[in-house]
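Selected chains only, in their assembly positions.
Residue numbering begins at 1 within each chain, and the chains themselves are lettered A and B in the order written.
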Amino acid sequence: MTDTDNETGPPTLGHFTTYRATQRLWSLDPEERRKRALAWTEGLGATTEATQLYIVQGIESDADVLVWSSAVVESEEAPLRFFTARAAAENAHRDLFEPRHILWGMTRPSQYSRAAKSAQEIDPFAAERAPYLVMYPFTKTADWYLLGPETRQGMMNEHIRIGKQFREITQLLLYSFGLQDQEFVVVYETHDLQLFSRLVYDLRDTEARRYTKADTPLHTGVRVSPQEWAKTLG
Amino acid sequence: MTDTDNETGPPTLGHFTTYRATQRLWSLDPEERRKRALAWTEGLGATTEATQLYIVQGIESDADVLVWSSAVVESEEAPLRFFTARAAAENAHRDLFEPRHILWGMTRPSQYSRAAKSAQEIDPFAAERAPYLVMYPFTKTADWYLLGPETRQGMMNEHIRIGKQFREITQLLLYSFGLQDQEFVVVYETHDLQLFSRLVYDLRDTEARRYTKADTPLHTGVRVSPQEWAKTLG
């Protein structure tokens, strides 16, 4: 399950949901509250190969946690199995946790960077993870797709060159064409939010930026274990 | 009821509703919950010629299932009868299921593809169905309608040519002019979401894309029987 060389292996389905606790959670006594919260994260984790938990409370206004799940797409039936199992896992605790934002897509080899898999590419199945995750839906303008391939490659080269100056920051690109409203889900992991903010700032004056139709709402998450999260629940 | 040759037969009213379960459903005991859910799908199914059920939970954030209903429009009174019967069927379980998004329209022979009915055209009354459904409202820009007919035909030919390269993917076009806010409802069925995503990607650099005013929110559904769905309810 750790071979994620997208050029040769099967694609990965990457899935992100932010959840908000219902008022019913806050009416439970604290011990029951923590127990149910842990049972919920365990249930979600049992449905797929890799699951990560992030606090988004205090970072964005209408959710408490972000759950990142990754599944290997070994056959055409994989998405059907993933979503059916996920529904059952969520419904076991639907009185307590409501989904708020869902973003998902599948990996594919990039057409702009055909070199061997980069050291800056996120492996969604790795055990070691960075403390911060940033993720957003991304859609290019109609004009972008009518530019010639060399023009597009040139602009992407500028973009890639800047990204390479921030070696600590890793990236994952999911394709959502025809699956959700956005074209891509762009995912970053970092140990340093200040550094990541600098990277985004430095990308502002690239030519390719003109061809961004939408790159919001952005989600930033702070990685925690289920136990660390349960401690914040009172 | 299986003759869906739109060129000669009566038009079809195609109707899609996403529903979200209320918190009251989750407060019922699991057996009662499944029983009420099955009674609800049965009631909806009894009001029209063809009804399909899809899980959208985990795929989009504010709904649980998508119901696709199709009715033959044999007379001017058909929509009146359809919507009156539908209201009664929904109201028998309004404490449990709330409508969230509704998209509907009626079929009409395409002006751009007048050949005999294509093998890629969806028959809404067929018994065999694909596991995935993708559907979205679609509106063209005002400028599109002021182009000459030959220019429009040329752009559509490019579009149709790409679609034909994906023979496994079938399509249905509903006209919603004057019925809802969008101009069309575009519906696809596929056995392979990865392949479908590639088709949408390949259509991005066609000229006609410039004349798309809106093609969101897109809905993707995973087909299940009512019994399979009931199993996910806990």
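For this structure, a couple of remarks:
Everything that follows uses one rule, which is that a residue touches a chain if its C-beta (ideal position, glycine included) is under 8 Å from a C-beta of that chain, and two chains touch if they have at least 3 such contacts.
Nothing here was measured: the structure is a model prediction, and the numbers come from that model.
Here 2 identical chains are displayed in place, and the whole complex they belong to in this file is assembled from 5 copies in total.
The rule is short, and it goes like this: only the chains that are shown with their structure count from here on.
Least-squares overlay of CA atoms from chain A onto chain B yields a rotation of 70° to the nearest 5. Chain A and chain B have centres, each the mean of its CA atoms, that are 28 Å apart. Put simply, chain A touches chain B in their complex at residues 11, 15, 17, 22, 24, 73, 76-77, 79-80, 82-84, 86-88, 90-92, 94-95, 99-102, 104, 106, 142, 145-146, 175-181, 183.
Note for the complex: chain B touches chain A at residues 21, 23, 26-27, 55, 57-61, 64, 131-132, 134, 188, 191-194, 196-201, 204-205, 207, 209-210, 212, 216-218, 220, 222-224, 228, 231-234.
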